[in-house]
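Notes follow once the structure below has been shown.
Of the protein chains in this complex, all but one are displayed in their positions.
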Amino acid sequence: MILPDARLQLVLDLVGVLVFAISGGLVAVKKQLDLFGVLVLALVAGLGGGVLRDLLIGVVPPTGVTDWRLVAAGALGGVLTFLWHPAFGRISRIVKVLDAAGLGAFCVSGALTALALGMPDLTCVIVGTLSAIGGGMLRDVLAREVPEVLTRELYAVPAALGATLVVGAHELDLLGPGVALGCAALVFGVRMIAVVLDLNAPRPLRTQPPGTIEP
Amino acid sequence: MILPDARLQLVLDLVGVLVFAISGGLVAVKKQLDLFGVLVLALVAGLGGGVLRDLLIGVVPPTGVTDWRLVAAGALGGVLTFLWHPAFGRISRIVKVLDAAGLGAFCVSGALTALALGMPDLTCVIVGTLSAIGGGMLRDVLAREVPEVLTRELYAVPAALGATLVVGAHELDLLGPGVALGCAALVFGVRMIAVVLDLNAPRPLRTQPPGTIEP
Partner (left out) sequence: MILPDARLQLVLDLVGVLVFAISGGLVAVKKQLDLFGVLVLALVAGLGGGVLRDLLIGVVPPTGVTDWRLVAAGALGGVLTFLWHPAFGRISRIVKVLDAAGLGAFCVSGALTALALGMPDLTCVIVGTLSAIGGGMLRDVLAREVPEVLTRELYAVPAALGATLVVGAHELDLLGPGVALGCAALVFGVRMIAVVLDLNAPRPLRTQPPGTIEP
């Protein structure tokens, strides 16, 4: 069993926390919240996925409430967003790019954390996926936005794909830092292609004309 | 202390996961989400209550992320719903029937799980109730629906009743598979009667004419 060293994992976690924190801060800016609203949403979005991951695999207290570097990365993301943020009109698209980067970093880091604890493969895949989509879900629920994970383009799928590839590479003894980073990059790429091309899965067949849909 | 065997518990869990997953899938269909949105809501609704239960009683990782049969039941519920679903107009009522079945299965299974770990009676009742209402709550929050548990007909009450009966039967050494299944059926029945008769608890007295209620 070859696992990438702890430094790679920390780098992935820091990148994931920072980009998700900025995404949370941007949603708060779009909602015209004040400095502390920006910080709250930045910390929730940045640290939420990792906290969920750690609760599921029994790492208590979660690293998101013990490691000052992660907390600092989350707060930094909020402050940076507050001080310097784009025009409101472009925020939604920038959030999608940041989410894509966070998805890549967190699905790999989440799967690695679960693998390091000797969890079964299925658990590693689910935990990696939830770790990647959890922060954005908490952000959107708290901000009363439509959860990104339920919108049309592929979102949870690239994350599940990345976690599955990491676990598969581990089974085949192929999992080194290069492969881990490659998986993160692949997830980012797949998600960006889905956003750009507006790729989405098939929708359920309508069985009634839309005009008669119940509210 | 006589507890029903593990097979009964697995059956209750599988039934609960499947019906809640279908309910989650139907809510996603009603919201016109795509295949993966349907799967996400199906898995959240199907597995959410059990994951909440396991986190509360210290079973980590929760069986909902380790037991492939439960995960498969959740995914199956989503796929079935996607392929074959009723007209939009009837979905809300079908969700209520499915929720009733899930409430019955999960409040019993949740109470049994907590009893098997030797938790105090109060904890078994609360954990059984939360296990039953948790998946639907997560589904509704994520889908931005009014949480079923806050709507007018009795919802949490049958679940709490079922968990209480299971714990009481256990105290009296009467808890066998038949009693457990009877409790689940009773919860289903009480909830269905509440839905059909539109039974609901008294509401707070108005102290102002409704027209002056703050937004």
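We call the chains A and B, going by the order they appear; numbering starts again at 1 in every chain.
One rule holds in what follows: a residue touches a chain if its C-beta (ideal position, glycine included) is under 8 Å from a C-beta of that chain, and two chains touch if they have at least 3 such contacts.
Bear in mind that the values here come from a model prediction, so they are computed numbers and not experimental data.
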Of A:L76, A:L117 or A:L142, the residue in touch with the unshown chain: A:L142
Of A:F82, A:Y155 or A:F188, the one touching the omitted chain in the full complex: A:F82
In chain B, positions touching the absent partner: 55-58, 119-120, 122-123, 126-127, 130, 137, 141, 144, 146-147, 149-152, 154-157, 200-204, 206-208, 212-214
Residues belonging to chain A that touch the chain removed from view: 28-41, 51, 55, 60-62, 65-66, 68, 71, 82, 85-89, 91-92, 141-144
